[in-house]
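Only one protein chain is missing; all other protein chains are in place.
In this document, chain identifiers A, B and C correspond to the written order of the chains, with residue numbering beginning at 1 in each.
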Amino acid sequence: MSANMVAVLYLLSALLFIFALRGLSHPESSRLGNIFGIIGMIIAIITTLMFKSVLSYAEIGAAIVVGGAIGTFIALRIEMTALPQLVAAFHSLVGIAAVFVAAAAFYDPASFGIGNFGSIGTSSLVEMSIGTFIGAITFSGSILAFGKLQGTVSGKPIVFKFQHTINALILFFIIALIIMFVINQSPTIFWSIVIVSIILGFLVVIPIGGADMPVVVSMLNSYSGWAACGIGFTLSNNLLIITGALVGASGAILSYIMSKGMNRSIISVVLGGFGGEQAASVTSDNSDKIVKQGNAEDAAYIMKNADSVIIVPGYGMAVAQAQHALREMGDILKKEGINVRYAIHPVAGRMPGHMNVLLAEANVPYEEVLELDEINHDFPMTEVSFVIGANDVTNPAAKTDETSPIYGMPILDVEKSQTVLFVKRSMATGYSGVDNELFYRDNTTMLFGDAKKMCENIVKSLG
Amino acid sequence: MSANMVAVLYLLSALLFIFALRGLSHPESSRLGNIFGIIGMIIAIITTLMFKSVLSYAEIGAAIVVGGAIGTFIALRIEMTALPQLVAAFHSLVGIAAVFVAAAAFYDPASFGIGNFGSIGTSSLVEMSIGTFIGAITFSGSILAFGKLQGTVSGKPIVFKFQHTINALILFFIIALIIMFVINQSPTIFWSIVIVSIILGFLVVIPIGGADMPVVVSMLNSYSGWAACGIGFTLSNNLLIITGALVGASGAILSYIMSKGMNRSIISVVLGGFGGEQAASVTSDNSDKIVKQGNAEDAAYIMKNADSVIIVPGYGMAVAQAQHALREMGDILKKEGINVRYAIHPVAGRMPGHMNVLLAEANVPYEEVLELDEINHDFPMTEVSFVIGANDVTNPAAKTDETSPIYGMPILDVEKSQTVLFVKRSMATGYSGVDNELFYRDNTTMLFGDAKKMCENIVKSLG
Amino acid sequence: MEAHSSEIFVIGLTVFFLACIIGYYVVWSVTPALHSPLMGVTNAISSVIIVGAILAAGPFGHDISKIFGILGVVLASINIFGGFIVTYRMLSMFKKKPKKENKD
Partner (left out) sequence: MEAHSSEIFVIGLTVFFLACIIGYYVVWSVTPALHSPLMGVTNAISSVIIVGAILAAGPFGHDISKIFGILGVVLASINIFGGFIVTYRMLSMFKKKPKKENKD
């Protein structure tokens, strides 16, 4: 195949990737978008296999089959609630794959047209080592994030003295290594860069609490994109550059959206020490206030007699896997002629779009699932807000209490509806560790219990 | 300057152009955007002047000064109501400039690094002749559009037999000329392409009515962008390619928005024969219906006693230059504590954003100027709609009468307000030639007269 | 890697497609109230073709291509100055009006 043909096919593949993301602007077009993405990847792979230097089809084919089988197996088996972990695990693979490609380019630069072993051009060396550095950090950071999300590693932020100083020193050390590497092109130094970067990846993620992991995962996603860009510059491959930039932008924007929805700066997330159990210290003393409790029958009675119900799901719904029982409850209410809708806060759950995927899994039509700005002005006209496993995203302290850590975060105005039902297991705080004064309001009824059990009981009482 | 440096500066300039358009997403950022555009252009020009082949600074400087002086003079003197003409005139210059650059590249290819006279590469020849063809069409088409808008040429669509067949034949002839040109590189054929394309440009625009000119102007804008792209490919200049694509996309999207707002296909606009006086034949017989008339005092009384007034300006306001008098009227009403807002239909006037510019010129704050979707649901809660020089954009036939040529076009629901005041000179139809049944409604009062005079009289009555 | 030697044309094509996509997004993000200034700005920037005209006008001498170059520079300059100034005039009308506050 001519060089021109290759460039055209790579361009086509890059455009298909752009359209794959573009498709996600609407659920209707999203499946077509995914197909574009798959076609783009197939074109990229086949085009590369046509290079005249690519000969060992057997090994490559076997590698694709093995990797593909593993990937397929994992993707088909995974529970939708375990998505954050899965994404983290996958990122670590992209990171280490980038390191491997850089290593291969280093040992056999001729295959990539960037010189010979020991005499690679300076700019290629710089791009290559930056790609390696970012790839290695992505690898170890994602592994630790995976562990914290999965629960294999404690989610507690592990804070120790001088950690920022130590990390900064390590970073300078890596920069020094890169400079040495560019000068003498020694394999030892190459691998030193890899190992020290891996250590840095661990150290950076260790102090960050388990609940902050989604932001970290998204940032690592962004890094993996920039790593791909770095390799793309090394290989002068526009496809890698374009795709890397898309991925990098996507990760960066998602982290930004999350931090904004949580009302924290990305920097404070990265500096760490937040999101662990000890954060609950913000809780004020409310032991003397009165809480109205109810049970499933009360809830069923209240909702049956309402005209409109807005369901506000949160992290607890995901933990309890309550989405199916919840949808069943919603269906029964709809059959009674009640206007049932779902309100999704941008950072409900632990991952952007977390609630949407779970509700979609439970067959809730997406027309009934509304974003914050679409539904927030409807709460005053709504009789019942059914808050299930959500907490922070309804906390009015975000609007009133300037000293609260969540002050300024946009919230769902459930307190403006006539009655608020709260399904949760206890009076415990949510992710941010801030007490929710709504629990003590006159128009609030607490329904203590596991979210799934509660929905099932309500369904029974309704039936 | 090194080739790399040139490429980096051109890239910077292209990015600045992108940010110039990006700035227009909000009035606040738009002025900064314009400055980005100017800086981008300065960088592009200075970079080019640094080429070592560029020596005759005196001539080039003189040319820039002369051109700049003319441009500045025109731009400072022009009335805002004459904007559509101005844009058309400017486009014709871009078109002919593209032809000149192509001609220069043809006669002195060495200066552009694309070979020698008589032995230019095939792909350069193809790109060059496409650029020439589009440039020449843009030139003559824009000149005629200018004439029709200015009134120098009759705005009537001039329809003659077989015109589409003739145009198609001419197009084939041009293609044949291009092929010959690519083969023998003869100057005669080059100029034949130019002349025949100029003729085609005239012929294509002749059958299109004066009122359709804005769509045509926008399409020619788009063409001028693609012409720049063509020249960019010839010169392998990414700056020209990027800028051309931006301009091309902008023109195409604006034509699309206009056609959609007018509920016509771009094709029907281009095929022509619409938008002249004879289109008024659609008018149905309404001579027996009763029309309620009023004068400036009635209008002043009605509005003074209202809580809220929505002003709907249209083409007639632009013709009458009534914007200043109108704003004065609005200010007096606001001082009386009345809620005054302006509703702008996407195709009110004769150019996208026409009304917005005129109202802004008259110092109406842009927060009071609302788009169709922002204000349309407020009409039922509004006491008075003051429609001034607008007609089609309020015509309910667009919603009810399937046989109407404007059926399906979105309209401003003025008829839902308690009272509708219509300022216009007669019962004549608007641009589309369709009668407006609103004039005969019980809650409508017609205020016959020139828009500006009427506003001035209302101001007097209010004072 | 073969792609190294990929020809200028394909690079142009890559840039062209990417720029078209950017144009699509950037223009749709323009607020409708500023569609007239948009026409002004695109008019001005489309005259970046002046770059080609300057190259043609560049060399010493008086051959025909130089004349075309000079003419091109004049025409493009009219457009550049005219386009940016008209846009500037339009945009300065869209300024926040502080005197409004005093009037009410």
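Here is the rule we use: contacts are C-beta pairs under 8 Å (C-beta built on N, C-alpha and C of every residue); 3 or more make two chains touch, one makes a residue touch a chain.
In this text the structure is predicted, and so the values were computed from the model without any measurement.
Student: Per the definition of touch given earlier, which of A:Val8, A:Ile96 or A:Ile143 contacts the omitted chain?
Tutor: Spelled out, the listed residue whose C-beta touches the missing chain is A:Ile96.
Student: For the chain not shown, which residue from A:Pro352, A:Gly389 or A:Gly433 touches it across the whole complex?
Tutor: A:Pro352
Student: Return the single residue from A:Ala3, A:Leu24 or A:Met427 that touches the missing chain.
Tutor: A:Leu24
Student: List every residue of chain A that touches the chain not included in the displayed model.
Tutor: 13-14, 17-18, 20-22, 24-28, 30-31, 33-34, 37-38, 40-41, 44-45, 48-49, 51, 53-56, 59-60, 63-64, 66-72, 74-76, 78, 80, 83, 86-87, 90-91, 93-94, 96-98, 100-101, 103-108, 111-112, 123, 217-218, 221, 224-225, 227-229, 231-233, 235-251, 253-254, 257, 331, 334-335, 344, 346, 351-354, 356-357, 360-361, 363-366, 369, 371
Student: Identify the residues of chain C touching the omitted chain, counting contacts across the whole complex.
Tutor: Listed in rising order, the touching residues are 1, 4, 8, 11, 14-15, 18-19, 21-22, 25-26, 29, 55.
Student: Could I get the residues of chain B that touch the absent chain, sorted low to high?
Tutor: Residues 1-4, 6-8, 10-11, 14-15, 18, 51-52, 111-113, 235-238, 242 of chain B touch the chain that is not shown.
The definition used in the following text is that only the chains that are shown with their structure count from here on.
Student: Can you list every chain that touches chain A and also touches chain C?
Tutor: none
Student: Per the centroid of Cα atoms for each chain, what is the distance between chain A and chain C, given in Å?
Tutor: 40
Student: Between chain B and chain C, what's the gap in Å when you average each chain's C-alpha atoms?
Tutor: 16
Student: Taking each chain's centre as the mean position of its Cα atoms, how many Å separate chain A from chain B?
Tutor: 45
Student: Among the residues of chain B, which ones contact at least 2 other chains?
Tutor: Not one residue in chain B touches at least two other chains.
Student: Using the touch rule from the top of the page, what residues of chain C touch 2 or more other chains?
Tutor: If we look for residues of chain C contacting two or more partner chains, we find 9, 11.
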